[in-house]
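Below: one structure, written as C-alpha cells.
Of the protein chains in this complex, all but one are displayed in their positions.
Labels A and B are assigned to the chains in the order they are written; within every chain, residues are numbered from 1.
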Amino acid sequence: MLRFLTRRLALLALTLFLTSILVFASTQILPGDVARLILGREAQDQALQDLREELGLNQPLPVQYTAWLTGFVSGDWGRAFTGGRPPIRPLVMERLGRSMQLALVTLILTVPLSVTLGVIAGLRENTWIDSVINILTLAVVGLPEFVTGLVLINVFALGLGWFPTGAALSSDAPLGEALRQMILPATAAGFVMMAYIVRMTRAGVIDEMKKTYVRTAILKGLSRRQVIVRHVLRNALLPTVTVIALSIGWLIGGLIVIENVFNYPGLGRLMTAAVEDKDIPLMQATVMVVVFFFALANLAADVVYALLNPRIRLE
Amino acid sequence: MRTAVAQLLRRPMTLFGAIIVALFLLAAVFGPMIAPYPYDMLIRGAARLPPSADYLFGTDQIGRDVFSRVLWGARDIITLPLLTTALSVLFGTSIGLFIGYYGGWIDEIVSRILDALLAIPALALALVMLRAVGPSPFGIVAVIVVLYTPIVARVVRAAALSLRGSGYIEAAKLRGEAVRYILFREILPGVLPALVVEAALRFSYAIFLTASLGFLGFGVQPPSPDWGRMVNEARTAFSQVPWALWFPAGAIILLIVGVNLLSDGLRRVFRYEGQLL
Partner (left out) sequence: MITPVVQVEDFNLEYRLGKRWLNVLRDVSFAIMPDEIHGLVGESGSGKSTLALAIMNSFTPNARVAGGRVRFEGEDLLDRTPAEMRSIWGKRMSLVPQDALAALNPSHTVGDQIGEITRLHEGLSRRESLRRAEEMLRRVRISDPETVMRRYPHQLSGGMQQRVTIAMALSTSPRLLILDEPTTALDVTTQAVIVDLFRDLIHDTHAAALYVSHDLGLVAQLCDRVTVLYGGEVMACAPAADLYGRPLHPYTISLLASLPRRTEGAETRLPTIEGVAPALADRPAGCVFAARCPAALEQCRREKPPLEVIAGDRLIKCWRWREIASGALIIDTSPQQGAGDAPPRDGYVLTAQAMFKAFDPPTLVDRLLMTGRRPLRAVDDASLRVRARSTLGLVGESGSGKTTLARLIVGLETADAGALELLDMPLDLRLNRRPRSALRELQMVFQNPNDALNPYLSVGEQLGRAVRWLSDERLSRDTVRERVRALLSAVRLPETFAERYPVELSGGEKQRVAIARAFAADPALVVADEPTSALDVSVQSVILNLLKDLRALKGASYLLISHNLDAVAFLADWIVVMYLGEIVEQGSVAQVYSAPSHPYTEALISAIPVADPAAQRKHIRLEGELPSPRDLPTGCRFHTRCPRKIGAICEHDAPPIREAGDGHYIRCHIPIEDLTRLQVEDPAAHVSEAG
C-alpha cells in the first residue's frame, strides 16, 4: 500500500510537471509582444521596456520558467494582463468554486443513476432492457455537450419554460434558485459521463458474473439476490470507481463547453476568455488548476480502489 | 477478417451505423459537387428563409444556403478526424509495440510519461496548444494527435505485453529475428482486433473534439463552414432562424451516433471493451 501510494504521488508530480512544461511552452510561442499586448499600441518604448523588465521577459526561457513555476507553487500567481489586471489567484479561486458546485450537482445527478442502470443492464445481459439501455447510451455517448446543451435549452427553457436559459447567477442567489439554474447545464454535462459509466459498469458486471467464484456462491445455496449483493457487486463496482474518476476528467472538459453554452461564470469560461484574450498568466493558472484537480481526482480514485481491493491494499 | 466483416453486417444496428457513416463519407467526397451554392455565397434577398424546395435546410441570418454549408462542412469534420485517427494509430501503435515488447526500464519511463499525458484533460490542453499553433486545420490535427497517441499507445502496449511471453514470439527471438520483424509480423496481427476497436473509438472522439473546438471558435476559421461554429453562430439568432441551428447540430448528432453504432459492433465482434477518455 505504501509502495503503491508513493508511486501514485510520484505520478501526480510528474503529471503536473509535464503539464507545466507544455503549458509554459505553448504560451511562449504565442505570436506578439506581451508587453505591447498589455500596454496597447501607443505605448512608449521606455514603458514597454520597464514592463518587460518587471515581467522578466528579458530573461532566458529556463529562468522564466523556473521563476513562473516557483511563483506558482508558492501561491504567487501574478496579475492578469487584461480586464484591469486583477490579481489572478482570488479570481481563479472564486471561479473554481462555481465550477465545483456545478460539477458536484452533475455528479449527484448522474453517478447513482448510471451505476444503477449499468448494473441492471449487466445483470440482464441480452434482454430487451439491456438493449434499450445500450441503444440509449450509444446515442448519447460522445455527443458534444454544446449540442445536448442547446437541445436542452430549446426544449426545457425556451419551449417549456421550466428552467432559465442561462446560469449567470449572482453569488448571493438563494440555494433553490441556484440549483434550478444548474439543473440544465448539469444534465448536459452529465449525459456523456452517464453513458460512459453505464457502459463500463455493465461490462464490469458481465465480466464478474462469468467468474468461477460466482458459481461457488450459487452452489453454496445462496439466492440470486445474495449472490449478486454479497459477491458480485462488491467486485464488479471496483473498476467503476476508476471509471467515475476518469469521467471527472470528461466533466472538466465538458464544463469548458457547457459554461460557455449557459454563460455560467465558472473556471471553464474564465479559461476560454483568457485564451481568446491571449492573457498568458491567466491561461497558465486556469489550465494548471484544472489539471491539478483532474490529477487529484485520479489519485483519489486510485486510493479508493486500493482501499477496497485487498489484493492491492495488502500488497 | 472477412468473417469479422460478415458478422458485423449481420447486426442490424451496426449495419445502420455503417450506412450512416458511408453516407457522410459520400457527402465529404462529393458534397461540394452536389451543393447547390458555394458555402460563402450570400444569396441576395434570401436571408432567413425557412426550409423549402429551393433551400432544403433554409438560409441563415445573412442569406447563405444552410444545406450547401452543411455539405461543404462535412469535408472538414470527417477528413480532419480521419487524419488524426490515422496518425494517432500510427504513432501510438509504433510506440506501444516498442515499449510493450521491450518492457523493462524503457517501458517504465515511457509508460509513466504516457500516464501523465493521459491525466491532462484533453480539451483544456487543446485550447492552450491551439492558441499557440493557431487555429488551422494543421493545428487541430497536430493537437489532437498529441492528445490521442498516448491512449492508442497504451492500448497497444497492453496487447503487446500479453503476447510477449508467447511461445511463437520467444521462438522468433531464439532464431535471432530482427525486432522489426517480430513487432510487425508476429505481434501486430494479434494486436489488430484491439486496434480496430480503438481506432473507431478515437474517430468518434476526434469528431467530438473537432466539433467542440469549432463551437468554441478554435476550429477551422471562417468563412469555412465548420459545423460547430455554425451552431454557435446560429445560437444568437435562434428565434429567427432555428433551422440554421437544427441542421448542423442534427448532422453532428447523426454522424456521431453512426460512428458509435459501428464501433459498438466492432467492440462486440472483437470482444474488446476499449479505453475510456
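One rule holds for everything that comes next: contacts are C-beta pairs under 8 Å (C-beta built on N, C-alpha and C of every residue); 3 or more make two chains touch, one makes a residue touch a chain.
For clarity, every value in this text was computed on a predicted model and none was experimentally measured.
Check B:40, B:54 or B:170 against the missing chain and you find that the one touching it is B:170.
The omitted chain makes contact with just one of the residues B:60, B:76 or B:186: B:186.
Only one residue from A:49, A:101, A:165 or A:309 touches the chain missing from this view: A:309. In the full complex, subunit B makes contact with the omitted chain through residues 166-168, 170-171, 173-177, 185-186, 189-190. Within subunit A, the residues in touch with the undisplayed chain are 2-3, 6-7, 10, 211-213, 215-224, 226, 230-231, 234-235, 238, 308-311, 314.
One rule holds in what follows: only the chains that are shown with their structure count from here on.
Spacing of subunit A relative to subunit B, judged by their CA centroids, is 21 angstrom.
The part of subunit A that touches subunit B in the complex is made up of residues 11, 14-15, 17-19, 22-23, 25-27, 29-31, 134-135, 138-139, 141-147, 150-151, 154, 158, 196, 200, 203, 243, 246-247, 249-250, 252-254, 256-257, 260, 271-272, 275-276, 278, 283, 286-287, 290-291, 294-295, 298.
Per the touch definition, subunit B reaches subunit A in the complex via residues 13, 112-113, 115-117, 119-125, 127-129, 131-134, 204-205, 207-208, 211-212, 215-218, 228, 231-232, 235, 238, 242, 245, 249, 252-253, 256-257, 259-261, 264, 273, 276-277.
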